[in-house]
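This view holds just a subset of the chains, kept in their places.
Chain IDs A, B, C and D follow the sequence of writing; residue 1 opens each chain.
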C-alpha cells in the first residue's frame, strides 16, 4: 500500500521546506460554507476551517496572516492538493479509507466529528427519519452524503425522490423554499443551515445520524514532517483548551507552573524544535486563533451546533477530542 | 431653354395648394392610429399588451421602490425578512456591493481593482474609436494589460502583493473576457489562415481543432481545465485555477474567433491575393500587409458580437469555483443573515452585465450600419 | 392565341378609346397623404376600356403612387376609385376581384427567384383562378411564346437577362387574363439594348386592345401607342391629351419644362 | 470549327508532376512545414499524454471503462426509463443522456416557436408590440444564460408548497414541486390508440398531398380538415373503443409529503427549459426577423398584385425565400441550445454532465468522465449539423 506514495514523495517530501521557503501556506477551503469557510462583506475569509489554516500559518511562521486561501469545489479539491496547487486542505472533508489510500493523501487528525442527519420543517410533524417514506430529499452530488443516503434508504426500505444540486447555496435555498421535504447533509451543516433560517425553530434536526463523518485536514502523502505540524497544531489547540489556555491569557499563562503547559508554550523543553518549528509555535497559534473551544464558540456555536455531549467535546467531558501528551 | 426655366420660375402655373392631411392622418392622433389602433385586431393587441405592461410595471415599482428596504443597521436583516415577497431588500446590496464587485480582494486595496475596471472600460472605449484603429492600438493594449497586471498583483512600486486567489468579482470577469480575446485572437488568426492553407495536414489539424471545440459545451472544457489539466502536467508543475480557466476560455474563444476571421478572409476579393503575389510579396508579407488588415476590418462587428458572447460566458467559471462577478454575487448571500435575497443580487449582477453587453451590442450595430454604408458607396 | 388577348373583337382599331362603354377605371377626386406629405391631390381620371394611357411627369410627382392606388398596393384616403365598376374599399372580396382584373408590371421585375419561369407564370392562375395545372402551364407557355421566350420556361429568373426577366413579368401578369394592365416604368432598370425588346412586347400587347396605364418616359412609345398622355406634377394631373398634341403644343409651362428636360437628357 | 473539337490533343489528360528534392521546391517546403507543425503538435500531445499516464499511475487512478458496469449508488430525481440507485453507471449515464435530449429536443421546438413569434412581433405594425419584442430581445441577449437560469430557478422556488399548491383546474397542481397533471393509467388500449393517432397523422399528410395533386389536376379545392378530423380524432377513438374504452385517470393527489400519481414536470426541468427557451428565442427572433426582411418588399407587392391572399403570399413566396437565409444561423442556435443544456448542472437538473460529473467524482475517473461528456455532445452536434445541412441542401435545391 505504500507503493503509490513513492513517486509523489519526490515532490511532496519537501512540502515543509517548500512552504517555509515560500513564506506562505496555501490552504484549500470551501468556496462558501457558513461557519466553516466563507468570505465576509469585506472579503475576509472567516470560519472554523479558515481559522485552522491561520493556526497552521501561525505555527509555521509565527504569523497567522501568512496564509493564502484557495476556494475549492467538491470536484477539484483533491486534484488541487495532489497537483501541489495547495499545501493543505482544511475543507470539511470526510476521512475515509479509500480516500486515504487511493488519492495520495494523508488525513491528519479529526478536528470535527460529524455525521449525516436529516432536517425537516417542524410543520411536517416528522419525528424520525423512518417517517420519510415518499419524501423529496435535497442532497449534494458527488459526496459521501449521496451514497450514505442511498445505502440508508435501501436498508430501511424507504423510497424517496432526490433533488440533487451541486452548489450548496442552491441546495439550501431549495430546501428553504420547500422544494424538498427534507434536507440531508452532515449534522454540522444542518445546524448551520438551520441557524441561517429566518425562524430556526421552524426546523427540526432529526435524531438519526446515519453515518460517521470525521472531518480532518489533509496533506499530500510523503512528507511526514509537514503532516506532523498539521496534526500537532490541532492537538495544541485541544491541549490548550484542556489546560485552560486562551487567546486572552496565553501571555500570562507563560508563567503557569504546570509542566505540560510549560512544555506546550515552549518555556520548557524543545518540542517546537522537534517539529522543526520555533519553540513559541503553540503560543503563536493560540495567540492567533485561541484554543479549540474558543474556535468552536466563535464559529460553530452561533450556528446552533451543540458541543456538549457531542463527540466534539473534550474527552474529559465525555467527548472524543483528545490530545496525545505533549512531552 | 433658359428662358423657359426663367418663365416657370416667375410665373407659377396655378396649382391646387397642398392641403394638410385629414386630422386623423397626422399629429398624435395620426400616429396613434397608424401605430396602435390601425385595425380592430391591432387595437386588441395594443390593449392586451398595455394591460400587462402596466400591471407588471406597477408591481415591479411597488416591489422594487415603494416597499423596498434600502439599508439596515449592521447585518440586522430582520427588517428585510419582514417584507419578503412584498418589497425588495436592497440592503443586501448596500451591505455586500463591494464584495460583489471585488470579491475577496483586500478591503483597503479596493481602489486597485476599481481602477482596473476603469482601465478596462477605457481600453474598450479607445478600441471602439475608429481613429485609433492603427498598429499603435496593439501597443496600447499591451501597455494597458501590463498596467492592469501590475495593479492587480502589486508587489512593485510600493503596492502590496495580492495573490491571485484573492482576486474576484468584476475584474475577474473583465480579465477572463479581455485576456481571453487578446490571446485567442492571434491563435484564431493562425488557425483561420491554417484552415485556408493548401497544405492538407495543416488544414486538417485546424479543422479538427475548430470543429472539436465548437462541438462541445464550454463547461466541459472548464471541467477539463479544473479536473484534468493537473493530470496533464508533469508532477510538481502546476498552474493556478484562474490561469487554467483562462486557458480553457482562450482555446474556446480561439475556435469561434477563427471562424469569424475566416469569414473575413473569404470575403476578401481574390484579386487582392493575386496583386500581392504579382508584386513578389512573400506569403507572410502578403498576409501581414495586405490580407489581414483588410480582412480584420471586415469582421469587426461579428468580432464584437463574439466578444459579448465571451463576456457572458465567463460567468460559467462559477461552476468550477472561481470568484467572478456572478460567483461573488452568489457567495455574498451565503452568510446566514442574507440568505434568501437571491433575486435582488441577481438583478444587480444582471444590471452590471447588461450595461456592458448592451453598450457593446449597440456599438456593434452602429458599426455594422456604418461599414455597410461604406461598402454600398 | 391572339384571341386570348383581344378582349373585344371590334377593338382592332387601336387609335381611339371607346368613351361610350363604362370606364375601366374611374378616379374621382382622389387624395393621398404619406404622413403630412400630400402626394395625390384631387386626382380625377377616367380610363375607358381598351384605352392606352401613358403617365409621365418629373420624379416624385406621384405617378407610381397613382397606379399603385389602382390595385390598392397603396390605400387612398379621400375620394373614390372604381375599377371595372367595383369600388375599392376595405372590403376584401372587392379587393380580390379587382386584383384579378388588374395585372401589374414593376420597374424591378419582382420575379420570384425560387420558382422557375413557368412556375412564376402558373402560380397565380393555379392558386387564385383555381385552374388545373396542365391548363395553366399550357396558358403560360402560350404567353411565354408571345413574349418570345418559350425556351426559357424551365430556367430560374436569376439565369435570365434583365430584358428577358421583364418580358417574363409581363407574361406572368397576362396569365391572369387581366382586363387592365399597369406598368410602372417597366424599362427604366434595363440596359439600352434590352429596352427595345420590352417595348416591342408592350407595343404588340397594345395592339391587341388591352386597357393599359403605363408610367414611362419613353416618348417614342407614348407617341406610337398611347391614346392619351397624362402629365403629372406635384401630385396633380396638370395636363392631358393626345400624345402628338401634348408633345408639340404643351399648354403649361411645367410640361414644357419637363419636355425640354427629358429631350435634353436623351 | 468542329475539326478543332476533334483535335486529338483535346483528349490528352494532364500529366503527373514529379517531386524534386530541394529546399527551393515549393512542394518540398510544404511537406517540411506540415511535418514540422504536425510534429510539434504531436510532440505536445505526446508530452501531455505521457504526463497523464504517469500521473494516473502514481495516483493509482484506474483507467478504462470498466467502472460502467459497477453499481452507481447515485440517486436520480427524474428519469425517462426505470432507474434505481442499484443500477449501473452505464444506466445512470443513459438516464442523463435521455434527460439531456429531453431538454434539447423540447427546447429546440419551443424556442423555434417562441422565437418566430417574437421575430414576427418585432416586425408588427403595432408599435407597442414591436417595441416590447425589441426590449425582450435586447435584455435577454445581453444577460448571461447562467444568471437567467438561476433567476428562474429562484422564482420557481418561490411558488407555494405542495399543501398550498395552486389548483387552477381540477387535477392540475402547480407548486414548488413542479407541475402536476392528471394522466391516464396507461393500458394497451392507449398504446394502440396512440399508434392509431400516428397512423392517422401519416394518413392526413398523405391525403393533404393527394388533395394538392388533385387540385393541380382539376383546379377544384378539396378541404383537408374533414379527413384530418376523422383520421386524427375518429380513428384513435374507434381503436380505443374497440379495446373496451378503458378510462382510468390517474389524478395527482397529495399523499404524505408529495403528490402521488399524475404527470410531473419538475421545477429543475422547468427552470432549465424556461431559461433555455427564453434565451435562445431572443436569438432566433433576430434570425427570423432578418430572414423576413431579406425578402424584398417587391416580392410581397408582386404576389399581392397577382391576387394571392396574405396566407398564400407568406407560404408560397416569402417563407421559401426567407428560409434560405434563416436555416444556417438557425442551425447554430440549435447547436447552442444543446450545448447550453449542460448548464443544467448549476440548477440541479440531472443531465449527462451532471451525472458524468458525479460519476467521475465517485470513481475518480476524470478522463473517462469528461471523454463521455465530450463524445455525447460531439455526436449530438454532428447529428444536428448533418440534418440541418441536408435540409438546407433540400430547400436550396428548390431555388436553383
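Just so we're on the same page, contacts are C-beta pairs under 8 Å (C-beta built on N, C-alpha and C of every residue); 3 or more make two chains touch, one makes a residue touch a chain.
Model, not experiment: these values are computed from the prediction.
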Stoichiometric formula of the complex, labels as displayed: A x1, B x1, C x2, D x1
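Operating definition for what follows: only the chains that are shown with their structure count from here on.
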Shortest contact path, subunit A to subunit C, counted in steps: 2
Pair sharing more residue contacts (C-beta pairs) when B-D is set against A-D: B-D
Distance from the mean Cα position of subunit D to that of subunit A, given in whole angstrom: 45
Distance between the centres, which are taken as Cα means, of subunit B and subunit A, whole angstrom: 41
Inter-chain centre distance, subunit B versus subunit C - centres from mean C-alpha coordinates, in Å: 52
Touching two or more other chains - residues of subunit B: 223, 227, 230-231, 233, 235, 319, 330, 342
Sites on subunit A at which at least two other chains make contact: 7-8, 75, 79, 82, 166-167, 173
In the complex with subunit B, residue positions of subunit D that touch it: 30, 33-35, 37-38, 41, 48, 51-52, 54-56, 58, 124-129, 132, 138-139, 141-147, 150-151, 154-155, 158, 335, 339-340, 342-343, 345-346, 353, 357, 360, 366-367, 370, 373-374, 377-378, 381-382
Subunit A contact footprint on subunit D (complex, rising order): 54, 57-61, 73-77, 85-86, 150, 153-154, 157-158, 160-162, 176-177, 255-258, 260, 267-268, 345-348, 350, 354, 357-358, 360-362, 364, 366
For the subunit D and subunit C complex, residues of the former touching the latter: 215-221, 296, 298-299, 301-309, 312, 316-317, 320-321, 324, 398-400
